[in-house]
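Handing you this structure, nothing more for now.
As you look at this complex, bear in mind that one protein chain is not there, while each of the others sits in place.
Each chain carries a letter (A and B) given by its place in the written order, and its residues are counted from 1.
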Amino acid sequence: MTAVDARPEQTNEIGRDRRRKEDARLITGRTRWTDNINLPGMLHLAMVRSPFAHARITGIDTSAAEDSEGVVTVLAAKDFDESLGVCINAWPITPDQKTPAHPPIAIDRVTFAGEIVAIVAARSAAAARDAAELVEVDYEELPAVVSLEEAVKDEVLAHPDLGTNKSALWVFDSAQAGTGGNVDEAIASAKSDGIVIERTYRQQRLIPAFMEPRSVVCDPTGEQITVWSATQIPHILRFAFAATTGVPESKIRVIAPDVGGGFGGKLQQTPEEMIVFAMARRLGKPVKYTETRSESLLSAHHGRDQIQKLTLSATKDGQVTGLKVELDANLGAYVAIVGGGVPVLGAFMFNAIYKFPAYQFNCQTVLTNTTWTDAYRGAGRPEATYAIERLMDELAAEVGVDPLEIREKNWIKHEEFPFTTIAGLTYDSGNYEAATAKAKEMFGYDALRAEQAERRANNDPVQLGIGISTFTEMCGLAPSRVLGSLDYGAGGWEHAQVRLTPTGKVEVITGASAHGQGHETAFSQIVADRLGVPFEDVEVLHGDTQIAAKGYDTYGSRSLVVGGEALVRAADKVLEKAKPIAAHLLEASVDDMEFTGGRWTVRGTDQGMSIGELSTAVFAAHNLPDGVEANLDSEATFDPENFNFPHGTHLCAMEVDTETGQVKMRKYVCCDDIGNIINPLIVAGQVHGGLVQGIAQALWEDAVYDDAGTLVSGSFVDYLLPTAADTISFEIDHTTSPATTNTLGTKGVGEAGTIASTPAVVNAVVDAIRPLGINDIEMPCTPERVWRAINSAQKGA
Amino acid sequence: MARISMRVDGMKVTDDVEPRTLLVQYLREGLGKTGTVIGCDTSNCGACTVHLDGDSVKSCNVLAVQADGCEVTTIEGLADTVESDLHPVQEAFRECHGLQCGFCTPGMIMQSVDLLKRNPQPSEEEIREGIEGNLCRCTGYHNIVRAVQYASGHLATAANPRGATEEVDAL
Partner (left out) sequence: MIPASFDYVAPTTVEEALAALAQYGDEAKIIAGGQSLLPVLRMRLNAPEWVIDLGRIDSLKGVRDEGASILIGAMTRHCDVATDPLVAEHATLVARATATVADEQVRHRGTFGGALAHADPAGDLGAPALALDAEFVIAGPAGERVVPGSEFFQGLFETAVSEDELLVGVRIPKHTGWTAHYEKFVRVAHQWPICAVGATLKVSGGVIEGAAIGLTNMGATPLRAAGVEAALVGQQATEEVVRNAAALAADGAEPPSDLNGDADYRRHLVMVLTRRAITKALGG
């Protein structure tokens, strides 16, 4: 492909603030959400869910429900055979992982509040709900185990038949792996002559809370069974249907139409999807189920929920010497599709941008009688980043230097890239100095520090804190070989096709399935540049297994860096296929052809043909060279050799009202290095949204269970999402260290804001009140928690 | 069943509905106005916002029978087609990248239209408070605020959707 590589740079589209192609249908209310689908004869489902966290089902009486107006049938687990399928765990993190079987409908025992016990099918959603209220389930309550602290004691068991709540222990040790020294020795040494910081942080449980509640429609009446689902993973879902129900994949078509957000929360094979699939097949009619928000908060998978016990060792002047992580992670009642693997992703990120000579990571996954947990924006990496970025602030306080100084002392210098970390990853590119310098300048760091000093001196009731987060992350999931080495049950490549129509338009088919990210726009820009066609002439098709037959879908900031690269390679194949045809039609030697200005031209002349013209010529096929097929369409599958490592410096100023404990964001600045940027407008949107989700973990969101295992924050009244009135405008910018592992030089951005912002905010809150002797506030930093910390510090003083 | 009549996006309709039917259900299921969506069951999210006799309301929190005799405007009534004649607020959301997944967007636009009708030149704070009844999970609200500013004609001071300080390009 030398000719392609040698072509002059075309930067018409890439880097441009293209307004999104997706928007016209979304801003006019003329799009297709799954719940909008209404098919002739369609039946509606309502779920009967357990109110108890742990109970034996001793009887289910469906008679009154069956007699209710408009009801077709009421079914429980006993009414199904194995063709119902099961919910699979695709990532057993150790060979001896304890993995409770997860039937979509509870059989004789419920293991979390919200688990499905019975299903009503009726002619309307209202009739189904009415009847569901009439299903009488007898439960015999069993002791429930809810919190991690209780679960690890193994006194009350979530699944008594397993004999323990401990699912798997996953360990990485740098001495054993040969990537570094022995961490216990490093800590022992620092205890005698250095600094040892020991902290325990809680990553509270969060709920992804995508705005579109999950909805599934299944139409079994055609040649194929067609499923529409509000999912991030149509391809994986099709595989899961086939693998667990016995229906061949060729008989299943899964469509993810416009999907209203996911954030990892729709990266799941859900009981509801399995039930809709089974009910449609059983009844031979189209079936729909749309959850309510309360059902969604209760039963769609949650995220985070870890307790991190951390030991960091350093020399007296703040050079880090070791990091030991002991992590307990709450899986909930079942091991979700990648639930066990999420905390393990953190294993590679606790060391972050710093040069640790010794490192150990121990992750114990634990079963409880709560909603299952799995990926939520960042998945394992925000938790790790939070821990290390909080610890760096603690180290700075201990040494008595500015937290930026301690970071700079320990981070990988820009001239040291590529750099292989203690966790065994090789960071390809980055420049922490440049991003930090830019962020500091944007922030007005010195002026805010001066104001902070003044407020402290004046004993101002409103104190100012400055929080720092110099994060990196691994994204672009993922090299298939690496996933294999981690016992992940699938690969990480992505597939793309580029098709040419007779009129010269371009159809791009991607296996990445967007749910708000703007693939249709960004991918059009890439292909338009690559093939020299107008942006408007490119149509991106996705989210339908019939159209995009192959794919691994969208999560882990992978679409652009994996899927985009597949697209580039497919487009380049189109150009290669077009080259001899162009030479033939222009009566020139293939060797004289060059692709320039969006056209194959004869070098040194103004003769040339565009891809559109060549496409029309190929369609007619009147005059093709001998042995050349009449087809320019091409496809490519890209499997990255490495992860992708965006990084950035985030700076946050928080005001803390010491009288009420209320915290208020004053300023937030970030400088992210995500390599080359395809569409700055979309990137900005990803950063803004990510920031607020991360800030929300720091300040507001908390999925709270009571001791009995009832989700107390089970509606938007109590699970606090921020509004526009609770947030501020952000200042964002970029430095550019192109990735070396993909042609475009791009890095993922979907999770960056979320990963970086949580520690920046909490660091700022703690920084504001550190002079009182406070060194931690548990998340979320509620006014009450902040006030109590201040109050008890003042009493102690 | 109760007989109701109303005008929805300019169309006169009469139907028999169960009294328990929510306005949003009637719009979606009865009239096929699926542009208006349901995001929660506690009236917190505002995704179902429509205009009832000219005032923004959460259509999940109004019974269809309560809207009898009223004029309802949904997101589908703001512009007749997808291709042209967009309402300035719709145009602004696209221009400023004020949406990502787009699920909150119909409600967010309807509320913004209401806000600008009452206060044509709102400050940033007034915008943020004016849309506090609408939740968005994708945008962090930054570009939604920009979009409302853009639509309000605060063109000179509206910040670039990429950051807070530059001017919107292509104005």
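Everything that follows uses one rule, which is that contacts are C-beta pairs under 8 Å (C-beta built on N, C-alpha and C of every residue); 3 or more make two chains touch, one makes a residue touch a chain.
Note that the coordinates shown come from a computational prediction; the quantities given were computed from them, not determined experimentally.
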Per the touch definition above, residue among B:D9, B:D41 or B:E76 touching the missing chain: B:D41
Residue of A:V171, A:A453, A:V628 or A:V704 touching the missing chain in the full complex: A:V704
Residue ranges of subunit A at the interface with the undisplayed chain: 125-126, 129-130, 133, 292, 294, 659-660, 662, 699-700, 702, 704, 712-713, 715-718, 720-726, 782-784, 787-788, 791
Subunit B, residues in touch with the chain not shown (by the definition above): 2, 18-20, 22, 25, 38, 41-44, 46, 49, 52, 55-58, 60-63, 65-66, 111, 114-115, 129-130, 132-135
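The definition used in the following text is that only the chains that are shown with their structure count from here on.
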Euclidean distance of C-alpha centroids - subunit A vs subunit B, Å: 28
Parts of subunit B lying in touch with subunit A, wherever the complex brings them together: 18, 20, 28-29, 32-42, 44-45, 47, 74-76, 78-79, 81-83, 86, 90, 93-95, 97, 99-106, 109, 124, 127-129, 131-145, 159, 161-165, 169-170
Subunit A to subunit B touching residues, read off their complex: 17, 19-20, 22-31, 33, 35-36, 38, 126, 209-213, 258-261, 263, 292-294, 515-518, 680-686, 688-693, 715-717, 721, 723-725, 727, 729-733, 753
